[in-house]
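Removed: one protein chain of the complex. Kept in place: all other protein chains.
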Amino acid sequence: MARTVIPFGPQHPVFPEPIQLKLECEDERIVGVVPVIGYISRGIEKAAELNPFRNNIFLCERVCGICSFMHALCYCQGIEDMMKVEVPSRARFLRVFWAELSRMHSHLLWLGLLADSFGFESLFMQVWRAREIILDISEMTSGHRIIQSTNVIGGVRRDIDEEMAQKVEEMLAQFKELADRSILPTILNDPTIKERTVGKGILTKEQAELLAAVGPTLRGSGVASDMRMTEYAAYKEIGFEPIVETAGDSYARTLVRVKEIYQSLDIILKALSMMPEGDIAVRVTGRPEGEVVSRVEQPRGELIYYVKGNGTANLERLKIGTPTFANIPSLLVMLPGCELADVPVITLSIDPCIACCER
Amino acid sequence: MENEITVSKAELITEVQKMLAQKAMFGTATCLDLDERFEIIYHFELEQGLKMRHIRVSLAKDDTLPSISNIYMCAALIENEMQEMFDIKISGIALDFKRGMLLAKESPKTPLMKGKE
Amino acid sequence: MPWMLPTIMKNLFSRPVTRRYPYVKRPPFPEARGKLHFDTEKCNLCGACSRICPANAIIVDKEGRTIKYNPFACIYCGNCVEGCPKKAITMDILYSPPAIQKEEEVITFPPSTK
Partner (left out) sequence: MAIIFIAAIVVTPFIGGLLRGIDRKLTAHMQGRIGPPIQQPFYDIIKLFSKSQIITTRSPLLLVYGYLLFIVAAVVLFALKQDLLMLILVLGVADVLLVMGSFSTRSPYSQIGSNRELLQMFSYEPILILASIAIYMETGSFLISRIQQPLLPTLWPVYLALLIALIILMRKSPFDISASEHAHQEIVRGIFTEYSGLYLGLIELAHWYELVLVLAVISLLWTAGVWPGILLALFSWFIVLIIDNINARLTWSWMIRTSWVAGIGLSILNIIGLRLFGG
């Protein structure tokens, strides 16, 4: 067969969101790839300049559905930093709680999609069934399954009382039991999963650093970089060690995420047990002025917000640097040389979130 | 901001090369429209992301910015985005989408410029 | 290979975990954020909710003594519930059901007694 160009997307069942990869193939081997993005660019950075700065929280939450809490957290931390607000420590612990909860459900969503991308339907269903428990916790504590919307500038909006914390712990134990029994052994041992992921889409440490990969993509290549090491929110008190795998292939990235699910579970339990009494928010008055860069670790990697305020109710500029945008160059390095059948697995191994990417 | 240096357009490439020599990772870049000129801030990360370094470049509106994508290939995407969102000229981008990366043909031109509500 | 076997065998011989959705529904949690209710007794039509609504889903008409609430624009964030000085807004646990046409709700207040 001569060289063919396969239009992979923009509407392709593998991708949850529209992105197109123009794959240049020789037989079934990929020799070149050109990404076409811009199908769901919504101009959120512009909209953020037109809104009052407090309402931007709700706008930032909608940059991406899955990691909505992280976007709001990053924005609030940036504004708090700029306005020199001291957040009460209970609020910081609650922020860790919801942040890790959204990391868990994001990773589980991704794991299900990955299982679907290599046609392991029963694993996909099992993972999403376990994810449902996490979503229930999210709805119980924040009022919504996915868009928790609990951040405000100066703290959080909802509290978790003793009784609810008890219930959360029970549900997490239930989740752990289900995951231990049916998900973890399959992912660690199943030879067909390894056949599809091991050695596929290798990104070396040097490449990952030069191409500025972020998040599990970077950590799967052996770089111990995680924004939670910068000790925002309550990570200083709780303590944090990044999870690193060195192989740099799709399986390594899968392992990083699976281990992070368990790590998040531990962090949530720790946060619940260590949570101090006190207020959950402070009243913030005044208007932001100055410029600040705020970073948090999203499920997909590092999220950078650049916020510039000019002393009015509206912001001068809000720049959102998202992890998928940073990971696309790595994807373009991973794809050439692989088989067509591996394209879905490799593409999903960076956990693409196109809505984030294009904002 | 902390760890910020302001350089002129001519010094940009040497500064970025210094960052590469220090094994810094490219974070992202921000473009600001300050009415009479542009300001571009490159955010770099050192020590596995624990420290940040910002390089600020000021640019006249009709001037051309050299691309850093030949040093950091991953900067090509954000440079394309800046080029689309602002009326800024960047020369020598490694992968130039010619202002067609995020915006469609019928979408507004350079939407993040001031006075384009 | 065999690592998924115990799970699927267990699933095969136990009840399915999914529901027959339109017929069987899971009740939302008591704290769930849903549709807004305006208490005409407590509300003094100050318009604070309309100003802080991020989606512009509430329009307060002080002269005409009405509140227009658009459940299809509402993002169920709960900002107005917290921002209301009179605590006149409450949230249902269900959001508004899908409809063929996006219709606004108009809440009419009794004429002022003052």
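A few points about this structure:
Each chain carries a letter (A, B and C) given by its place in the written order, and its residues are counted from 1.
Just so it is clear, a contact is a pair of C-beta atoms (placed from the backbone, for glycine too) under 8 Å apart; a residue touches a chain by one contact, two chains touch by 3 or more.
Everything numeric in this text was worked out from a predicted model, so none of it was measured.
In the whole complex the chain that is left out makes contact with A, C. Checked against the full complex, the candidates A:Val258, A:Ala271, A:Val343 or A:Cys357 give a single residue touching the omitted chain, namely A:Val343.
From the set A:Arg90, A:Arg131, A:Arg196 or A:Lys270, the residue in touch with the chain omitted from the display is A:Arg196, counting the whole complex.
Where subunit C meets the omitted chain, the residues involved are 1-5, 8-9, 11-12, 16-20.
Even with one chain removed from view, subunit A keeps its contact list with that chain: residues 1, 4-8, 12-14, 28, 115-123, 125-126, 129, 190, 192-193, 195-196, 339-344.
The working rule: only the chains that are shown with their structure count from here on.
In this assembly, the C-alpha centroid of subunit A lies 25 Å from the C-alpha centroid of subunit B.
Once the centre of each chain is set as its mean CA position, subunit A and subunit C turn out to be 27 Å apart. Centre-to-centre separation of subunit B and subunit C, using mean CA positions: 42 Å. For subunit C, the set of residues touching two or more other chains is empty. Under the contact definition stated at the top, not a single residue of subunit B touches 2 or more other chains.
Subunit A makes touch with subunit C in their complex at residues 51, 54-55, 57-59, 62, 120, 122-123, 126, 129, 136, 139-144, 149, 157-158, 181-182, 185-186, 189-192.
Contact residues of subunit A toward subunit B in the complex are 37-38, 41, 43, 45-46, 50, 209-212, 223-227, 229-230, 291-293, 295, 302, 304, 306, 308, 316-317, 319, 321, 325-326, 328-330, 358. Within the complex formed with subunit A, the residues of subunit B that make contact are 1, 23, 25-28, 30, 32, 41, 43, 45, 48-50, 52, 54, 72-74, 76-78, 85, 100-104, 107, 111-112, 117.
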